[in-house]
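The block that comes next holds chain A.
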Amino acid sequence: MKKRFDIEINHDWCKACYICVKVCPRSVFDIAEKESHRGFKEVTPARIDDCIGCLMCENLCPDFAIEVEEIENAVEQN
Partner candidate 1 sequence: MKTYMEWIRTEFFPTAFCPGCGHGIILRAIAKACDELELDRDNVVFVSGIGCSGWIPSPYIKADSIHTTHGRAIAFATGVKLARPDFTVIVVGGDGDLASIGGNHLIHAARRNIDITCIMADNNNYGMTGGQYSPTTPKGSKTSTSRKGLSEAPFDVAKLVKSAGASFVARYTVAHFPQLVNSIKKAISTEGFSFVQAISTCPTHFGRRNVTQDPYEFIDYLKRNSVNIKNITSSAESMGKIIIGEF
Partner candidate 2 sequence: MPWNRIKVPIKSGRFLLQGDEAVADGAFCAGMRFYAGYPITPASEIITRVQDRFEESNEGVYFQGEDEIASIAACIGASWTGTKAMTATSGPGFDLMVENLGYAIFTETPMVIVDVQRAGPSTGQAARPSQGDYHQVRYATHGDYEIIVLSPWSCQELFEFGVRAFNLSERYRVPTIVLTDEAIAHLREPVEIPEEIDVFDREHDPEAPPFSFDEVDASPMPLLGDGKALLVTGSTHTEWGKRVTQDPEVHRKIVKHLIGKISNHISDIFETHEEFIEDADFVIASYGISARSGFEAMNRLRKKRIKIGFFRLKVIWPIWEKYIIQRFSNVKKVFVPEMNMGHLSSELKRILNCEIIPVTELGTNVILPEEIVKVVEENL
């Protein structure tokens, strides 16, 4: 049975450095094709189910823009 995680990205703080995208060992993130209103190609946790909660993205994001949170009771749900 697998733990599940929620990944929240604060697009107001993100500066699109893509450390998270490249550091993630499970390639959870995708980069948007179009620029947002801030002029950045935003990051999305496209494959959130693959997240193993290693916190590499959260810890190495210089801008506090990612929060990875374990979803409680997720084990029972699935």
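Operating definition for what follows: a residue touches a chain if its C-beta (ideal position, glycine included) is under 8 Å from a C-beta of that chain, and two chains touch if they have at least 3 such contacts; residues count from 1.
The candidates were selected such that all candidates are chains of the complex that A comes from, given by their letters.
Note that the coordinates shown come from a computational prediction; the quantities given were computed from them, not determined experimentally.
One chain among 1 or 2 touches chain A in this complex, and its number is 1. Only residues 12-19, 21-23, 59-64, 67 of chain A touch candidate 1 when the two sit together in their complex.
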